[in-house]
Structures are given as C-alpha cells and as structure tokens.
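One protein chain is absent from this view; the other protein chains keep their places.
Labels run A and B following the written order; every chain starts at residue 1.
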Amino acid sequence: MTTTSTPPLLAGTPERARFTAVLRAEWTKFRTVRGWVIAPIMAAVLCVVFTFLVANGTHTDFCTGTGNCTAGHAFVPTGPKGQAVADSYYTLGGRLTGDGTITTQVTSLTGVISTAPTDVAPSQAQQTRPGVPAWAKAGILLRPSTRQGSAYAAVMVTGGHGDRFQYDYSHDDAGRPGPVSAGSPHWLRLTRTGDTLTGYDSTNGTTWTRTGTAHLTGLPATVYAGLFVTSPVSFQTSASGARTLATATFDHTVIDGSATPSAWHGQSIGAGEQDFYPTLRAGSYHRAGGSLVVSGSGDIAPAVVQGLLGADTASSSLPFGLTVALIVLIVVATMFVTAEYRRGLIRITFAAIPGRHRVLAAKAVVIGAVAFVIAAVAAATAVPLGEHILHANGAYVFPAGALTVVRIVAGAAALAAVTAVAVLAVGTITRKSAAAVAGGIVVFVLPSIIGSISSGGAVQWLYRLTPAAGLSVLQALPRSAQVDYPYTFANGYYPLAPWAGFGVLAAWAALVLGIAAVLLRRRDA
Amino acid sequence: MNDAIIEVTGLRKRFGPTLALDGVTFTAPPGKVTGFIGPNGAGKSTTIRVILGLDAPDEGHARVGGHPYRDLRNPLRHVGALVDAAAVQPSRTARNHLLWLARSQTLEAGRVDAVLELVGLAAAARRKAGGFSLGMRQRLGIAAAMLGDPPVVILDEPFNGMDPEGIVWMRKLLRTLAAEGRALLVSSHLMSELQGIADHIVVIGRGKVLAEAGIDELLARAAGEQVLLQTPTPAEAYRVLHRAGGVTTIIDDGALSVSGLAARQVVAALGQSDVVFSEVTTQRPTLEDVYFQLTSGEAEFGTNTVQGAQR
C-alpha cells in the first residue's frame, strides 16, 4: 500500500496494549460529546447543593425532661479517641494517690425498668417493673477524674454478661460468667501499679483470677477511685426503649487493707437534664449494716443513637444529593452505549474492535472511572459541608473518625462507579435508552428510596438483598457489642457491614454485566 | 498471501422467516473495483455485515486477506468500511469521530487530518457531524474507511446523497484506490453508478449470487448490438434484412430492431432494395440491461453462473 506499512496481520500485539487502545478509543468517545462531560459535573454540583439544602433544612430541637425545648442538642461526652460515649452512672468514691488496690464483694444486683418509653420525661412517680438489663453494671471504677468522657478502667459484675473488665469505653474482657446472688456473691478487685490497671475476680475472696489489664498512659498520681452502679436503657419490651435503674449491694469494701474511707462520697455523673443519656433517676447510696447499697442509672459504653439523640452523622445529609447525582450518572451511562445503538454507530465500533467484550470492558472502565471521580469529588465536598451546616444549625453530629469519613467518600464513589457500570450493562441489554434509564433507576435507585421512606421488617431485607445494600458504605454510626440496641434501619443502622453491603451491589452489577456480555456475543450487531 | 482480497463462501443467514442469504459465494480480487449490485433487500448489506463480523452467518464464512474478520488485529488497518453514513454521534465533531477510531487502531492523530484532507472535509473537521449533509456524511464515512490505509475497502452504497460533483470525485477516488492495488467492494442498487468504474461485477438477488464475472464478459454475455430503424414499410424491410442475415424484429408499426448486422450493413442492404428508412441508431448493451436480464430471467444464467450452494 502507499503511505503506511501494513503491520503483520496476526502479529502479537500484547493483549494489554490492545486493551489500552480500546480504552483510549472509548475515552475519546466519551470526552468528545459535550453533554456527557457537562452532565457528570452537574451531577457533582447537584449532589453538593442538595446535601447543603438537606443539612440546612435540618433543625434540631433539644427538649429536656421537663418539656422545655430549645435549639441545640444534649451534651454528649467525647471519649479519649474522639468517639461519642455514654458516661452516666452513680459512684461512691474518692481520691486515691499512688499505687493501690480496691476490693469488694457484690452480693446482689437487682433493678427496675420503667414502663414508660424513653421519650417520656422521667418522674419520681413513674411506674416501674422489676428487671435487670443484661448490661447493668456494678463494680469498681478508677479514672483520672469524673469528667465525662475521660479515660477509665473498671471491673464489674453485669446483669447478664458475667464479670467484665472494661476500659476506655470500647475495650471489654470477659471474666467469670453467671449472675450475682446472695448464694453466689462475686468478689472484684482493681489494682493500680503505675499506669497499669488490673482487674480480678474471685468466688471466695482468696483465690483471684485476672480478668484484664489496661495501660492508661499519662495517668496522674492522684486519681478518682470507687464503686459504681449504672443501668442502660432496655429495648427488650419497647422499641423506643425504657429507662432502668440498678441497685447493687457491696460488702467487704477494702482499700489497701483498710476499710472504706470516710472521705468517700456519693455523686451522680451524667444524669442531668442536659445529658443525652436517658436515666431513670439520679441514683443514690446508703449504708445497711456493713454493706453499701448503691443505685445507679445510665451506661459507661460507646454511644449509639438512642434516647434523646438524633441520628445526624457525617453522611446523614448525603443520600438525597447522592441519589440525584446517581440518576444523572445513570442517564449518562445509559446513553454512552444506547446512543451508539440508536445511531447505528455500534456497527462502526464493532467493525473497528471485533472483540466486543473488550468494548464493553473499556466502556465500563471509562464510565466507572468517570462516576467514581465525580462521586468522590462530590462526596468529599458534600460530607464536610453537610457536617459543618448541621453543626451550625445546632445539631449533634455523631463524631466520625477520619477513616470513617474516608470510607464514606470512597464508598460513595465506588457506589456511583458500580451503579454506572451496572446501568451501562442494562443499556447494552435493552439497547433502548428510555427502557435502560427506567430499568436502571428502578433496579438500582428505587429500592433505596423505598427503603428510606417506608418502615417495617421488610426494609431490612431491602438493604440486604437489593442493590440498595450498597448504601451500607455510608454507615457512619458505630455499633457496639457492649450496647444492646435494635440496630435497625429505622434507627439509622444498615443491616449489613459497609463493604458487605457494597458486595451485594457489586454482585448485582456483575449479574447484569454477565447477561450483557452473553447477549453481546450472541446477538448480531 | 495477498492481503487485498475478500473471499465469501457459501454464506447462509436467516432472519426469522426470511432467508436473507442463500449460499452467497464470490471473491473481490485485488486491484479491482468489484461492483456488488442487486435490488434493495437482495442481501448486499447483510453480506457486508457478515464480512465485517457484525452478523454471524448460519453457514459459510467470509475471509479478508485469508482471515476471518474477527481474527484481525487492528482491523481498520486491513479493512476499511463504510456501512452506514448516518452512524455518527450528532454532537461529536468530524475530527473527534475519526479520532476515537484512530485511537482504537493505535493510529496517530496525524492520520485523522490526512484522511480529512483526502475526502475534502478539512474545513469542516471541527463541525458537529450532526449538522452534516448526507453527502458530507458519506465523505466522513469514506474518511473513516481510509483511516487505516487498508488493502481492502468495502463501501455500502457510497453514492447515496452525493451531489454530481461528489459522484465524480467518488468515481475518481475508487479508480485511484483500485490502481494502488487494493480490493474494493462497492455495493449499489443503481447500475449506472458503477458503469465505467467496476472491473468485476457480482449480481445478487434474493440472497443468491446471480452472476459473478468481469464486466466485459458480462456485457458480452448480454444480447449483442442492436440496430434500430424507422420505416414506413416494415414488412418489406423485414424481408430484405432477413435475406441479408439479420435477426429482425418488428417492434411496432414503423420500427424494426436488427441484430447480427452492423448499422453499415443494414443501410447498404436497405439502400440496394430501395426501402425507405430513417433514424438508424445502434444500441449497445449497458450494465442496466445485463442487470434486468439477470434479475428477470434468472434461468438463462442459472446453470452456468449461479454459484454457491454446492458445498
């Protein structure tokens, strides 16, 4: 031939180089249609704008138990790692200087549960029934101060989880199992040696078993130490929870060989009107013979959404804007393939690139990358913006660690990318844009819309089985094994772990992509 | 092995109840323009789609340069095709349309400008293809076909929508490309378009190849030259010409057609016998005649030229 030399007909260009060529072709196709470039940018803008509007429209009123509502939110303690924690209890104790050991015998743990739901203000006249929540706690506590949210270590008996050694809200070691009763009292001991705190338990007060050890670095010489009792909101009979109060009897309380010092005093921590954690009463103590009887209400544990707290999180204003952006991206992803079918351009494409699966793969990479970048930029802007607006409006935003925020942003981006690829496949299957857009919206967006506006048990399955499960990547609320709580969607919890939910979405995408690949091979262009 | 050849063997393709291709076999040789002619719906486009690997045949195969299309690496460097001129994304510019094709074949952007120049679209390169006239889209399609400078060029109805100037340009281009040694397959439903440029003709009708031959052979096969004349005494003229050895037909009251005699001989014979006549014209067979003879009377050619189906 005349100008260029014809390359060897079947010469082995490396497979990767050939795919790169297809990729470059598809990218050129994408970027040379102005509408396809503008629309995703619009999607990002819409995502940010709607996130702003949603956050801006959210106003939280904080209502105290006496029914006074003001703008703002209840006080939520912040733990040593910046996490939200519950830190409400009744304690009897005092200062302890230097190393030391406290020992006690718990002979009973009983309690009452309110018959009114949590959102009803507590009153002395409130009806109760007997009952001890599984995570009602009574034991020995040691911490730098009683400031809420500060570090601590404690050894305790519980209502249903046996003896435990816990520190800094999220660390939990199991000790001897079984409940406390007069017939089987539990002995507890907490020892401080420098920064090291060690918990023990015993059945007889002579042979001790180590339950757990904590290293609280920077522990001051003089710390607060004493007995504590607390009892969390129970969700056993009421979906909205019921306030509880536990009462424990402590015998043989000894500090470094001497009996309970007279300087010890009782105080209620975190049971005020401004405190978020619902408590039944402020708690109290009295001496009965040689015993100390202490009552307390509240919890020392990670905070989950409950009680007076709203469910605003770093990602809670995002879903609407993200859904709008997804719909725009769905249109672009669909047209990226259906426009070729509509114009007959697909024949030119397949004549130029007979490996049709490579065309589909290249298109998927291009549209997936575009959607990923767009959603990443949108989410990275919208999440901090939404959080800022919520703060400014007086809402309490559940603190999320940097890693969680990164996961939310990356998750939103991956969600958009996989949805775009899946819809591309739907477009390849239907070859008609209207049908593909409708199919894409119905299959990949509608379940999450239905899920968020309806209630009931079926919703949980929506977020387990349908592509809506992908939204799990936006989960910003913490779960904790130390808190019995209905972790349902209605309460702000997706039923699946973030990346497991994403896996469900990815499986759907893989399914439609597979169907598209098979049809592409079988059909004439 | 020559790259510049298309071989189609025994193609069959059924679309539902319609048998679109019924054993299509032919060859488009190098250095020649192969005219691929037949009425609308005869199977031309389907055959071309099969050659390009777009449609899968139920039976038979098509090879380009000895290979199935799907085995070609960077196929546009081997085969350039204009299938559907309307197949452009309207909002994409002509240059960008060619650019993505070039990217897919690892060709440099320089080729894009070269082919735009070749087809005379350099000035319109940055205009959106949606605003192109049909003729301009045809040129854009030709540009896409020539992008990889391929040894084989397939053009489906390239003259559609072209203005007279464009047709002249296209005919010249086709001759040039064939002269460079390429194999050209040019389909058309209008015979006249291919007269004078096609060297080799494949006539297709109802999914079957009705004839495949060089253009001279095909014309020769058709009925030979005829002499037409007007006369007030047809019966007498008939007798004279018959005696002179001409096969004569009385067309109507005052007109005769004569074959087997040259016009000069007809004039001489009639002159000697004092038969009055006027308007002597010689009629040569055209591709059109061949085509109509083929498509109306398939049986005449059926036995010796219909190919395929014998596998």
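Descriptive notes on the structure:
The definition used in the following text is that a residue touches a chain if its C-beta (ideal position, glycine included) is under 8 Å from a C-beta of that chain, and two chains touch if they have at least 3 such contacts.
Note that in this section contacts and distances are computed from a predicted model.
One chain of the assembly is not displayed; among "Cytochrome d ubiquinol oxidase subunit II", "NADH-quinone oxidoreductase subunit K", "Inhibitor of KinA" or "ABC transporter", its UniProt protein name is "ABC transporter". Put simply, the missing chain touches A once the whole complex is considered. The omitted chain makes contact with just one of the residues A:I41, A:A434 or A:A507: A:A434. The chain omitted from view is touched by exactly one of A:A410, A:I449 or A:A500, namely A:I449. Here one chain is not drawn; of A:V331, A:A352 or A:A400, the residue touching it is A:V331. The chain that is not drawn here is touched, among residues A:T323, A:T466 or A:S480, by A:T323.
If you put the hidden chain back, the residue from A:A134, A:A259, A:A392 or A:A458 that touches it is A:A458.
Residues of chain A that touch the chain left out of view are 50, 54, 57-59, 317, 319-320, 323-324, 327-328, 330-331, 334-335, 338, 342, 432-438, 441-442, 445-446, 449-450, 452-453, 458.
Please note the rule applied: only the chains that are shown with their structure count from here on.
Each chain gets one centre point, the mean of its Cα atoms, and the points for chain A and chain B are 71 Å apart.
Here chain A touches chain B in the complex through residues 1-4, 6-7, 9-11, 13, 17-18, 21-22, 24-29, 32-35, 339-340, 343-345, 347-355, 524-525, going by the rule given at the top. Listing the residues of chain B that touch chain A in their complex gives 3, 49, 52-56, 65, 67, 69-79, 81, 83-84, 86-93, 96-97, 99-101, 103-106, 111, 114, 144, 148-151, 180-182.
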